[in-house]
Every structure is written in C-alpha cells, then in structure tokens.
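Here the complex is missing a single protein chain, while all its other protein chains stay put.
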Amino acid sequence: MSAHARIEESRVDALAASAIVANSVEPVLRAENLTKQYGLATVLSEVSLDVLPGEIQAIIGENGAGKSTLMRILSGYVEPTEGAIWMEGRQLSFLRPSEAQEAGIALVHQEILLADALTVMENLFLGRTLGRWGLADDRRMRRLAAEKLAEIGCAVSPSAIVGAIPLADKQLVQIARALLDEHKVVIFDEPTAVLTGEEVRRLQEVILGLKSRGIAVLYISHRLDEVQQLADKVTVLRDGKLIGSYPGRTLSQMDMARLMVGRELAALYPEKASKPSGEPVLSVRNAHVPGYVEDVSFTLRKGEILGFAGMIGAGRTELFEGLIGLRPARASVQLDGKPIHFQSPRAALDAGISYLTEDRKGKGLLLQERLAPNLTLSALARIHPGLYLRRSREAAAIKEAVAKYDIRVKSYSARAGELSGGNQQKLLLAKVMMTNPSVVIIDEPTRGIDIANKAQIYAFIRALVTEGRACIVISSDMQELIGVCDRILVMREGRIRGEASGDKMTEHEIAFLATSEVVGPIGAGDLM
Amino acid sequence: MLKRNLFAAIAVGSMLTVGGHAIAADKKVIAVSIPAADHGWTSGVVYHAQAAAKEINAAFPGVEVIVKTSPSAAAQVSALEDLTASRKIDALVILPYSSEELTTPVKTVKESGAFITVVDRGLNDPTIQDLYVAGDNIAVGKTTAKFLVDKLGGKGDLVVLRGIPTVIDDERIKGFQDGIKGSGLKILDIQYAHWNSDEAFKLMQDYLAKYPHIDAVWANDDDMLLGVLEAVKQAKRTDIKFALGGNGMKDIVKKVIDGDKMTPIETPYPPAMIKTAIWMTAAHLIGNAPARGTVKLDAPLITKANANEYYFPNSPF
Partner (left out) sequence: MTLLADLSPVRRIREFNLTWSDVGPFLALVALLVIGFAINPEFLSTTNLANVITRSAFTAIIGVGATFVISSGGLDLSVGSMAAFITGVMIMFMNRLAPDLVGWAIPAGMAMAVLVGLFCGLGNGLIVTVGRIEPFIATLGTMGIFRALITYLSDGGSIPIDRSLRDLYRPVYFGTVAGMPIPILISLVVAAAGAFLLYKTKYGRECSAVGANEDVARYSGISVVRTRTVAYVIQGVCVAIAAICYVPRLGAATPTTGLLWELQVITAVVIGGTALRGGKGHIWGTIAGAVILELIANLMVISDLVSEYLVAAVQGTIIIIAMLIQRFSK
C-alpha cells in the first residue's frame, strides 16, 4: 500500500510514513485498485483497502474525496471502472446492491430512506416481508423488530408510524434495518450527522457490539472526535486517492485534518471577541411555543455570538421558529428597545431578524433552481424595487456572494442542488445575509460539512458580529458551540436550564445542563 | 352501497310505521323518473314531464304525479328505491339512463304491483313494461336521408356528424345509411362530435378544410347542427345546399317555420314523448282506457306546413 499524496509539510510526511503496511490477519473484505471514472473525471483512483474481521475502520476525507463513491462501490450501488473486490478470498463483482447484501455487506445510508406513512416494523421488513402461506406474518415480524430495536437501544414501538417519530429515531430504525440480517461487513455513512449526545453514545455501543461479534465496520464521519474514540484503523482519502491507513488512536484530530486537507491547517475556530459585548439588541421574555417551549427568556447583545445547546427535541429550533412567526407562539420581544411581535417571517425579516434553517435541503434552498434566484429569494423587494426583476442586479449580487463567501461553483448557472453540502451551506448563509439583518439566527451551521468548510463558516460567523451584528448559533455539536460562541444557553424539555460561559463553557457542564445527569465522556478505556 | 341499502332499510322501516297515511289518502300515485337536464334534449324531457305533472295534478284530484330527476344511472337506481320505499306507487313512468343498470330495479317496482311505462330507451327485459313509448331513431335517419336523396336529385357528396357511441346514435346512422342506399349520394366522412355544439363547430371546420366540395351536411342532433351552421357561415361556402339536424329543437323548428334555405326541414324525436307517456299512463289508471303495448312515435318530416305543431317556444329545448 502506498501513499500518493504530495504533501508539503514535514509533519504530514512523517504521518504518512506511519501508515500500516501489512496485515497479519486474513481480511474479510479486500478492495484492490478500485478506480471510478465518470467520463473524463476520475473520482476514485486505484484505491486499495483491507478490512479485518471485528475491526472498526474509519474512512475520512473532505467532501469530494471519494469516500461515498468508495462505499457505493463496496455496497454494489456503483460499478467500478477498474479494480476488484475480494470477500474471504473469493473475488466478487456486484452488479446491484442486493448482491452485495447477499455476500454479507450492508450499507447504512446517510440520508433517511424510510417510508414515512408506514410503521417502523413495515419499514424494517420492506421488500423482505416474512410470510406464511402467502400471508404477511405480522406477529413474527413485530417480535423480530422489537428485538432488533432493543438491541440497538431504540425505544420506539414497532407499530409507530415512521413519519411521527423524531429524526434521531428514524436514523436508528434505518440502522436496525441494515442490521436485520447477519452481515460480515457493515458500512455506516455518516450515521451521527443527525444524532445528539445520548444517541451518538448508543450508536457507538451498537458499533462496539458488532465488533465484539467479529463483524467488520466501515465508518464514515466528519466528526473527528468520534473517529478518534472509535476507530481501530483510520483510512484517509483525498481527491479520490488513498493517502494511507493508520492505526487508530495514534492520530490527533489535528493530524487527521492535516492528512485530509493535505497541508497545515489554521485553527478550526476563529479567535473570540476581545472586547465585551455591547448593548442588548434582542430581548425575549416569557416565550411560549405551544407543545415545545415554555417560559423562555434571554437577551442577545450586540457583537455577541450566543449559543443554544440541548438535545434534539429540547425545543431550540421551535423557539426561534416561533419567535419569527413560522409557528404559533407568544412572547414579549424587544428589538433595539422597541417592543415587536412578528405575525409572519416576512415581518421578522423586514425588522432585521434572519433565520438560517437546520434543514438546508428541505427548507433552505430550492435545489432545482439556479444560484441567483436562491440567493435573492428572501430579499426580492430589497434587490428589485419597483415592478420587475433586474437580471443585472441579480448577477452582481451572486457574483459578490460567491466571492465573499468563497462558494465553489462550476458556473453561475449551476443549480443549487449541484453544489456540495459545504457550498450549499455557504450559499444559504449568503442568502440569509441578503436581507442585511441585525440579528442572525443560525441553526446547525455545519451539519454534514467537511472540516475546511466548517472553518470558513465559523470565520464568517465571527465576521458577522465584528461588523456589529448579533448572532445566535443553535447546534448539537458541543465542541462547535464551545469553539464559536461567547456564551451558551442550554435548553432541556422546552426550558432554559442554565448558562455556560467563561470557564464553565465545557462539554461536561453543557451535557450536565442538557440532560441533568452527568454523562461520562466516552474515553478509550471504555472501548477496550 | 352499504350505506344506500341501510338508508333504504330505514326508509322501509318508516314506511311500515306510517304506512296508513298513503292508503288513507287514496290517491293514485304516478312516479316519473327521468334523467336530470344536462343537455338540450333532456332539459326538454324535464320541461315536458313537469308540464304533464302540473296539468294532471290540476285536472284530476285523484291522481298525484311525482317527477324525480337523477343525474346518473346509479342515482336513478337510488331514486327508484327511495320512491318505492316511502310510499306505494301505482304506476312508474321511467326514461332509463341505461338499459342494463335499470332493468332489475324496475322489475322490483313491477313486482310491487305498479303499472310500468318505459320511455325511449328500452329495458333489457321487455316483459317488464306494460307500456312502451318511444320515438323512432331509425326513422329519424331514414326520413332525413330520403329528403336529401329527393332534393339532391339522387347525387351528391355528404358529410355526417354523429353523437356519442350509443344505440340511439347507431340506429340513426343506420337509418340514414339505409335511406341513401341505392342512390348516388356518397358519405365522404363520418366522425363523432358527442352531441356537443363546440365539437361540431370544430369538426365542421375540419370537414370544410378537407373537402373542397360538399353538397349537404347531416348532424344527427340539433345541438350539433348549431355548431355546423356557425362553421359554414364563417367559411362562406356556397357549395353546401343543406345542413340538417334532428330532434326537434325549438330554434331549428323556428328556422323551418321561417323558411330557412339551408335547413328547410326537421325530423322530430320530441322530448314531448314523456308527456305522451305520462298522459297515457294516467288514462290507464283513472280513465280505464287500456293502454298496454308499444307506442312508437313516428318521425315525420317537419316542413314549413306542419312546423307549428312541433314548436314549443317556452320549452328550453
């Protein structure tokens, strides 16, 4: 195995040299020189990989590094242009996913691919209904479903309708579906992107359980802390090429980031404000969002980044959706000292409060539309005073946004859906800023985004407040909040449970406030 | 379906409890079940049925005529169930939506002892009816054809517009084809226009574009003839000598009365046949005038001479 990278930094060179060269155990899955070309573009180039039984192997790399293509080849969704796949010494070629499944490889998708209208049980057995005499054997399926869900620590009932259960549980159901049959290799494609503390921990237990049964796990994640905790082996891809495979827990997060990016990284988080925050901009008293939020009060100051932490379902998103008129709510709100009440998102936007949704594909961007219409959608009246649209103004606006927010696009006429996740997020940020808000609320600023784009987005957020705006960041990633925010409010069950600021801004403190119980950090000691 | 049966059951139940009423009143009840007015001809049927009901109810205190219109075959079946469930009827005059669906329900009414008069569309089982009143669709076609053969000197090119694929349509076309058989008249083209003026207008435009010479047009219904006339007028074609229809629409009969050149005649298939049927049924019930059998209303040529007899200016049709 060789490292192809052209690495400038000596530290990275040294890292690359430490790559694993040979295995003593016979691999369960071996990929040899996998190459995938689409027309002239090579997205994966001669990647080789050994997966040992009972091994947790993390695959890391920036967006576009070829991780997903590799996983899709291994699970039979994509055919390689060249190269071979061996399982337990037998060469295989998968033409479709079902063949990979039969060979013992399961893929847990990143996107939730479940039928919302069906029950959990029906989803688990979709396409492989257990039957007796041509009838569906519901009883047996329900029993098996309950067993499997219990095994991975998912508390939902098999007869719950999938559309009605929380996102995190959907992810767990999807995992249960992949684990329903016994597999030799299970591939997880960013399973924790939508999960929070407790659920992440449960998933990690599931993965360790698989390991203990001798099942190999391939694990793709952007959360380098998880990779560090969990992986026995870390394989790094960059620009479609294999950089190397390294023993787990020997690389620091910074090392991994360096290998992924291929050069020395600046700090992930920008420096915090040196001067104290200014006068209050937004003050909220006694906010109620029926069913989600009770009696929440807080104050946001000028030049401040205020974090909102909490578990999924704590009511953070709903609180702000309520405040800007996206859902029914009551609260006494003052903006710059003047009392306001928003009946509609339009009124909030006009008053200078802008909200960036956590669901960029579902609620943020029109994926079929081009960049400029997306950028200007919430600021049409501002950009186009008068009756009709002015193309030249739109062209200028998108040009400016692309430059300012470093949005990587092939052409200005590309559609938003063609951008990578990180660039979509930057476009969405640019869109939110089009209304020139004085208060920016950002919900999950970097979900599913690679590390380089994350660093950029954090810098943009910091730049917003140094310009004199105020910003609220909602995130399930505690490190992110600690790294970016000046002060963090923690919500649990619809109420604010406390504030973490200054020295108290630690994961431990936030987790304590978010769950009211101390969650021990998952250390290396637990894993072995 | 279940709901309807349930409803019928409730209705029957209530009949049993209040049954005394209907008998005590000792009126002879004639129920009239006809399609709702959804185009020209059926609106004529509704008009004439209501006129007959009004006249009979006023003239004979011992008789009650109830008119019930239904917008579809299924609705007509329900209407029959409702009519018979709530009271005893002595006679039923029905213009069935379709022969197939109504046969059994009408048979049920017959078994309750009512006198059955069927109008226009026959039932599948002719033994059910006591009296059958109908126009003659074959004659509608044939009379028109004979007129054209005569006036065009046995020679000429025709185009034909037909309605909706049904027995009525087929019979009229068959009558027409029989009528021109043996003559030198030739049908250049025949297409469906669904008894609709707009479609007939378009179709006639297309005929005019396709055929540089047309001697006469026959639309087998007057609604369509209106569209045909408009298209001919727009094209300003002088080769077309006759544009004829059928059914006895008042506007067309008026043309005949006024001596229109292009439409000098009309063949009736009068919606007033419902009126004939209701009166005959009433005559049977109260006048002791035997009225069993089949009455086929002729389709005589309406010309300027006799047109007034077929002209009902107040009818919507």
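Letters A and B name the chains as they come in the text, with residue numbers starting at 1 for each one.
As a convention for this text, contacts are C-beta pairs under 8 Å (C-beta built on N, C-alpha and C of every residue); 3 or more make two chains touch, one makes a residue touch a chain.
Remember, it's a predicted structure, so these values are computed and weren't measured experimentally.
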Who touches the missing chain here, B:155, B:181 or B:210? B:210
The listed residue (B:39, B:121, B:174 or B:304) that touches the chain absent from the view is B:39
Among A:32, A:294, A:369 or A:507, which residue is in contact with the omitted chain in the full complex? A:369
Would you mind spotting which of B:141, B:175 or B:227 touches the chain that isn't drawn? B:227
Residues of subunit B in contact with the chain that isn't shown? 36-40, 42-44, 46-47, 162, 165, 189-192, 196-198, 201-203, 205-207, 209-210, 223, 226-227, 230, 234-235, 251, 315-317
Contact residues on subunit A toward the hidden chain run 261, 265-266, 326, 344-346, 348-349, 355, 357, 359, 362-369, 373, 377-378, 380-381, 384, 387-389, 391, 395, 398-399, 402, 406, 408-413, 431, 435, 452, 455-456, 459
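What we mean here is this: only the chains that are shown with their structure count from here on.
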Distance from the CA centroid of subunit A to that of subunit B, rounded to the nearest Å? 71
